[in-house]
Every structure is written in C-alpha cells, then in structure tokens.
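What you see is the complex with one protein chain gone and the rest in place.
Here is chain A:
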Amino acid sequence: MRANLIDKYKDDVTSFSQSKGEPDWYQKVRLDSLEKAEELSLPKYEKINYRSWRLDRPGSIESADTSEFNRKPQAENYIYQVGDKTISTNLEDELSKKGVILTDIFSAMKDYPELMQKYFMTKVTKTTDNKLTALNAAFLNSGVFLYVPKGVRITKSIQAMFVQDNSIDCDFVHHVLIVADADTEVTYLENLVSEGSGYKNKANVVVEVIAADNSRVHFSALDQLSKDTTTYLNRRGITGNNARLDWAIGFMNDGNVIGDFGTDLLGEGSHTEAKVVAITTGEQVQGIDTKVTNYGKHTIGHILQHGVILQKSTLTFNGVGHIVKGARGSDAQQESRVLMLSRKARGDANPILLIDENDVTAGHAASVGRVNEDQMYYLMSRGIDEKTAQRLVIRGFLSSVISEIPEKDVRASLTQMIERKLVYGQQ
C-alpha cells in the first residue's frame, strides 16, 4: 500500500522549509496543505484525461546545484530565476521608492509577512481548490511576489524569466503572486522555459493576480517548457470595481500540459480579456480550461483561444463563461478555434456558457478546421512553397492574440517561437 503523502513527505518538506529559513506560518501552510492534498481530488477537465501523467506524485523538492543559463531578460525591471535560485533582479529606484516590491517568494515571506498572509492563496486560488493547488503550497520551491501600492502607475513593463532545469532531478513548484492595489497600472510579462536535459521532471505552477479597484493589469506569458517536463499551469485572477485584467498567453510548450486560466470578475464594471494561443506538436497533449465568471454587475468577460495542432498531438480548449445570478448587465463572449494540420492530430474546442441571470449578453463561437485552401492557393501562386505558406496562414490565424501583446520585442519573440515550433512540427 502507498504511504500517506504526509507520512512520506513531512520530513522532506519540513527540512526544505527550514533550509529556506521560512517563518513558522508558512511551514504550517505547507504541512496543512500536504495533509489536505491526501483527500482532495485532481482538477477535472472536460475531455482531458491526464491521470497517467502522475502530477500528484511529488518528485524531489530540493535541487543539488543549479547551472547557469544565459537567459537574463533585457529589461530595466526584471527578475531572473533558475530552478529554486534567484540569479538577479532589478527594479528602477523610482519604483522602489514608491513602495513597489519585486522579490522572490521566500524573501517575501520573511520581509512582508502581512501582505503575504493576507494575499497568498487566500483570495484567488486556495490550497483547498484541488490536489494540485495543495501540492503547490506544500512543495513550493520557487516563485515571485510583485506588489504595486495604491496609486502607482508603472509605465515600463516588469519582466520575469523562469528557467526550469532538466539537467537535475527536481520538480519545479512555482508560485507567482501579483497584487495591484487600487488605482494602479502594471504590465507584467513572464517567460517560462526549460533548459538542460537528462531528467524528466514535473512542474506545478500557480499564478495569482489581484487587480484591485480601478487598477489595470496586463499579464503576458510565453511558455516554452520542454518535452521532458509534465506540467500543471494555473493562472487566475480576480478584479475589484472597474478594474481591468487582461491576459495574453502563448502556450508553446513541447511536453504534456494542462492549463487552468481565467478571471473571477468580482467588482462592478470590471473587465477581462483572456487570450490564449497554443501550438501542439509531436505526440504531446495540451489541454486548456479558460474560465471567466461574472459576479459583479456590468462586468465584461471575453475569452479568445486559437490553437494549431500538428503531427500526432492533441489540443483541447475548454472555454467556460459563467454569469451568476445578480450580475445584471454583464457580457460573456468566447471564441475557441483550432486548426488541424494532420490527419493524426486530435483537437477539440468546447464552449460552455452558464447563464443564471436574464439581463445579460452572451455568445460563443467554436470551430475545428483545416488550413484555409484559398489562402494557401493565393500564397503559393506567388511562388511561396507549401510549408512556408502554411506557416504564414497560421501566423495570420494566431495574430489576434499576438497583436494583443503590448511590447514590440515580445511580440517578435512570440512570432519567432511560433515559427520555431511550426517548423519543428512540419518535419
């Protein structure tokens, strides 16, 4: 019989917590979560079966030595982490003076215990949401805390680079907490990439975004985890009154990944745009649930997901738009489209609308299709070969999300990532 998680891992988790010099409250969160994880079940995804991925079996929490990779972001405000180590971080003086905090999650627990205890897995995602969120809290071994105090508007973007290292045997259990207090503005971009080879690892990543009243948060992510990394990726946010929280996510991983994205529109008049592009290649499986719930009156929630499936891979988009009773005057729209480039590819786009209020607008569009033949013919009639033409048509198909990313150089790197993955998938 398999030992209980708590019996099996209590000592590892405790000693890791001590090695990081964590405050008692967080050590308690770890052990409580470990205990609860036992009872909680895996999150359920419509039409995705990932039980055999064993995301609920923790690997090692502590790494031996991490290698250096040359991945430092070219930005003024950034944080760069490899595995559980923070390599470097920088914040403009002016922002530090105003009280903006950008630091690794362990320092945050020690230096800002009040903020952390107030916001960490209490408002957006709870340790009790499912087995994997509980394991995230219990086995946490890296992460970032970003805090923007009331009234501060940050004009330059804040960029994070997280390297998940497969040259060592270590899970990547990562947590990002972003708190944008009232009347703030921030643009954040994270890169999640694998480096190294030799080991197969798991990643469990939870991102929480709190967009308080009248704040504007723009969150972009470029995900490129390798085929040796099996991942649970949870990125969710909540909004205060008249807040705006936008997501642009490039899902370009090479391994098996399930993603759980979305926003709870709590505050009146708040608005979220959740845009996801995904490409799957090889034999990988990627499944994405994007869920937006309108709680506040006059809230707007839009989901746009575009994906391309090559070779023998599988991509599933579930889009859930939910308007609860009382959210009068709200709007829930979603569009999920996938293109299949091979007969062996499998794809699904499942729109789900749950409407419990009358005075609302809602709609959905979903399709699973093939590359537009007229467009292919047109491009090829100018001499462009079939594969290049295909990549151009696909780029066009994905452009509605690409164009959403605010920084030009980030758009360019997403375009490059798309190109790379498509070239690989066309072989």
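In this section, contacts are C-beta pairs under 8 Å (C-beta built on N, C-alpha and C of every residue); 3 or more make two chains touch, one makes a residue touch a chain; residues count from 1.
The working rule: contacts and distances are computed from a predicted model.
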### Task
Write down which listed name, "Macrolide ABC transporter ATP-binding protein", "Fe-S cluster assembly ATPase SufC", "Phosphate transport system permease protein PstA" or "M1 family metallopeptidase", is the UniProt protein name of the chain that is not shown.
"Fe-S cluster assembly ATPase SufC"
### Query
Which residue among A:7, A:68, A:386 or A:409 touches the omitted chain?
A:386
### Summary
Contacts from chain A to the absent chain lie at residues 372, 374-375, 377-386, 388-389, 392-393, 395-400, 402-403
